[in-house]
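With one protein chain removed, the remaining protein chains of the complex are shown where they sit.
Here the chain labels run A, B and C in written order, and each chain numbers its own residues starting at 1.
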Amino acid sequence: MIAESMYQELILEHYKHPQGRGLREPFDAEVHHVNPTCGDEVTLRVKLGDGGKVLDVSYDGQGCSISQAAASVLHELATGSTIEESLSVVDEFTRLMQGRGQVEADEDVLGDAVAFAGVAKFPARVKCALLSWMAYKDAVLRSQA
Amino acid sequence: MIAESMYQELILEHYKHPQGRGLREPFDAEVHHVNPTCGDEVTLRVKLGDGGKVLDVSYDGQGCSISQAAASVLHELATGSTIEESLSVVDEFTRLMQGRGQVEADEDVLGDAVAFAGVAKFPARVKCALLSWMAYKDAVLRSQA
Amino acid sequence: MSVPSFDVERVRKDFPILSRELPGGRPLVYLDSGNSSQKPAQVIDTMREHLAQHYGNVGRALHALGSESTEAYEAARDKIAAFVGASSRDEIVFTKNASEAINLVAYAFGNPINTDERFRVGPGDEIVITEMEHHSNIVPWQLLAQRTGATLRWFSVTDEGRLSLDNLDELVNERTKIVSIVHQSNVLGTVNSISPILARVREVGALMMIDASQSVPHQRVDVADLDVDFVAFTGHKMLGPSGIGVLWGRRELLEAMPPFLGGGEMIEAVWMDHSTYAPVPHKFEAGTPPIVEAVGLGAAVDYLTSIGMDAIKQHERELTGYTLDALGEIPGLRIVGPRTVIARGGTVSFTLEGIHPHDVGQILDDVFGIAVRVGHHCARPLHLRFGIPATTRASFYLYNTTAEVDALVRGLHHVQKVFG
Partner (left out) sequence: MSVPSFDVERVRKDFPILSRELPGGRPLVYLDSGNSSQKPAQVIDTMREHLAQHYGNVGRALHALGSESTEAYEAARDKIAAFVGASSRDEIVFTKNASEAINLVAYAFGNPINTDERFRVGPGDEIVITEMEHHSNIVPWQLLAQRTGATLRWFSVTDEGRLSLDNLDELVNERTKIVSIVHQSNVLGTVNSISPILARVREVGALMMIDASQSVPHQRVDVADLDVDFVAFTGHKMLGPSGIGVLWGRRELLEAMPPFLGGGEMIEAVWMDHSTYAPVPHKFEAGTPPIVEAVGLGAAVDYLTSIGMDAIKQHERELTGYTLDALGEIPGLRIVGPRTVIARGGTVSFTLEGIHPHDVGQILDDVFGIAVRVGHHCARPLHLRFGIPATTRASFYLYNTTAEVDALVRGLHHVQKVFG
């Protein structure tokens, strides 16, 4: 039962009880990302503060449990951290997801996001997990531009 | 050795010593037929006389032994017979050639042309055997038009 | 005529993959034949035998292997012509798939080389499709419209998943050059009635094409009965291998069309500055064709015929009725497409409230070994029409059983438990 390794309790928890969902004001940048192959969508806003702080990551979207839970975990990890820290988490998460299940996850960096390790074995689902994370990276870049 | 059944002595004899080869005057119609897949060509003339007599079938061309021998045999069979007779030989020959080796040849009608029976088993060579015979039919039609 | 007796367990034995165990000891429950069908040993063995003992290039070679391959390849054409009731074997063009077959026809239109009025297309001319098409019967026509400035129009789909013909007379009119319509929808299962549309097409002097990719595998399709101008279908959905598709076309039209792909075997004679072309169907078969694939498809057609298309249709109809009933019991499950077995095939798409099809498909596969397809099934506009990004689809073939439908139902209950 391979699925057990993909649908971790923590993922289902975030899916059923998404954290920080909903679009909020104020924000510095808003992006809209789509995964055309499955129709998953996310609209995501970031609000940055002094000292490179991430004050808020707010989002709305539709998609599978993986994409929804990934957005929720992203919200938790990024909000309150610094831009730099959060982007290094994004990088590590991307490396894990694109590793085809061969990459060892760095739990210290990833925190809860390590629960997605099982998704990496399913190439078709990797994009779901990455959707909001890529949107976040994009939004941060735009806020700084 | 399947070939033995195709390259009958009689075919080789006609190939090495073609009968009535060369384009002659007078003539009522001249046609030029080509087999584009192998490049075989024949130019053929007919001269018809009173009472539906075929006075001469003269031809020139290039091609394989089958196409050359078939033209030579055609010359022998058609020259001196009547149009009607010769066309019925053409029909029987065509039937034999297109019979994929399943058709019993009528020796009474075909005469020497029965030697080509083995060719019918080789779909790629049937066109070679028929080239001059089709040209003859065409030429007769044109002379009568 | 009574339908020959049909023994699904005996049929299943012919398909080696059906006794395969998936990783983790899951049995395979294959409910994705609308995507691509599995292959019986008869097809696999024919292909292996051909490759191992009879292979040579076709058409060009005079030697023993060349003749054997040519005969096998052309015999496959005969079989397929007979299978779909073509009046001549020369009306069967082998392509690599249904998509190429449709593109072949689309590229015949508005081609500057063309000299036939029926294939002339420019601004003001119209092309008509439907909202329930597979992308393979949408994009080729969009590209044609873009190349020529013609206008693409379409029939809409009702809430029940049927074609709406309300505006038939307006939609198909004097400006229409071609109408191309799916015979059986790969999402809804709907089998479209061709004749009312065809009558109007003939009235206005347009041409008509049928995308029969989902009908030829599952029911007796007779191109003479259909009486349209072009029919496309694809080998891999009808027990044949990948890499082979079929275009049937009226000989007279195929002859009038300009060539599509240029190259070896489609020519009569070539000079550096011009060429003349082979008679149909070879005019449309440039280069070395999918030889072993055509031979495999011939074996598939033999197999289907030996079972009997009527028996297959009847079996799938029973499965479909059983499935519609069973799924109807599941709370929050919404079937997208006709809810009765009338004028529909064995393809059932649905949504589960609050659960994304990707999650449905993944749990079904991972936990139960049930292979369904999830997503828009290459029919995104149809999903947009229903306001949903994706569906879960179960699609049946002659080797499926009611026990497999039961497994699907159990699996869906489990999915609801996980995500409930």
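Assume a residue touches a chain if its C-beta (ideal position, glycine included) is under 8 Å from a C-beta of that chain, and two chains touch if they have at least 3 such contacts.
Owing to the predicted nature of the structure, the values given are computational and were not obtained by experimental measurement.
A.B. asks: Which of the chains on display does the removed chain touch in the whole complex?
C.D. replies: Within the full complex, the chain left out of view touches A, B, C.
A.B. asks: So which of C:T176, C:T190, C:T323 or C:Q362 would be touching the chain we can't see?
C.D. replies: The one listed residue touching the chain not shown is C:Q362.
A.B. asks: Decide which residue listed in C:V11, C:M47 or C:L408 touches the omitted chain of the complex.
C.D. replies: Once the missing chain is taken into account, the touching residue is C:M47.
A.B. asks: Among C:E74, C:E131 or C:D406, which residue is in contact with the omitted chain in the full complex?
C.D. replies: Reading the full complex, the residue touching the unseen chain is C:E131.
A.B. asks: Which listed residue (C:V11, C:V84, C:I102 or C:L333) would be found touching the missing chain in the intact complex?
C.D. replies: Looking across C:V11, C:V84, C:I102 or C:L333, the contact with the absent chain belongs to C:I102.
A.B. asks: Could you tell which one of B:Q62, B:S88 or B:Q144 touches the chain left off the display?
C.D. replies: Residue touching the absent chain, from the options given: B:Q62.
A.B. asks: Which parts of subunit B are in contact with the chain that was left out?
C.D. replies: Residues of subunit B in contact with the hidden chain: 1-4, 6-7, 12, 15-16, 37-41, 62-66, 122, 125, 128.
A.B. asks: On subunit A, where is the contact patch with the chain that was removed from view?
C.D. replies: Residues 34, 36, 122-125 of subunit A touch the chain that is not shown.
A.B. asks: So that we can see where the missing chain sits, which residues of subunit C does it touch?
C.D. replies: These residues touch the chain not displayed: 16-17, 20, 22-23, 26, 28, 30, 32, 35-36, 38-39, 41, 43-44, 47-48, 51-57, 60-66, 96-100, 102-103, 106, 111-113, 131, 134-143, 146-148, 152, 154, 234, 236, 241-245, 259, 261-267, 269-275, 286-293, 358, 361-362, 364-365, 369-375, 377-378, 380-381, 384.
The rule is short, and it goes like this: only the chains that are shown with their structure count from here on.
A.B. asks: Chain contact topology under the given definition, line, ring, star, complete or other?
C.D. replies: Contact map by chain: line.
A.B. asks: Farthest from subunit C by Cα centre, which chain is it? Let me know.
C.D. replies: That would be chain B.
A.B. asks: Rounded to the nearest whole Å, what is the centre-to-centre distance of subunit A and subunit C, using the mean of the C-alpha atoms as each centre?
C.D. replies: It comes to 39 Å between the two C-alpha centres.
A.B. asks: With centres defined as the mean C-alpha position, give me the subunit B-subunit C separation in Å.
C.D. replies: 47
A.B. asks: Mark out which residues of subunit B touch at least two other chains, giving numbers and ranges.
C.D. replies: In subunit B, nothing touches at least two other chains.
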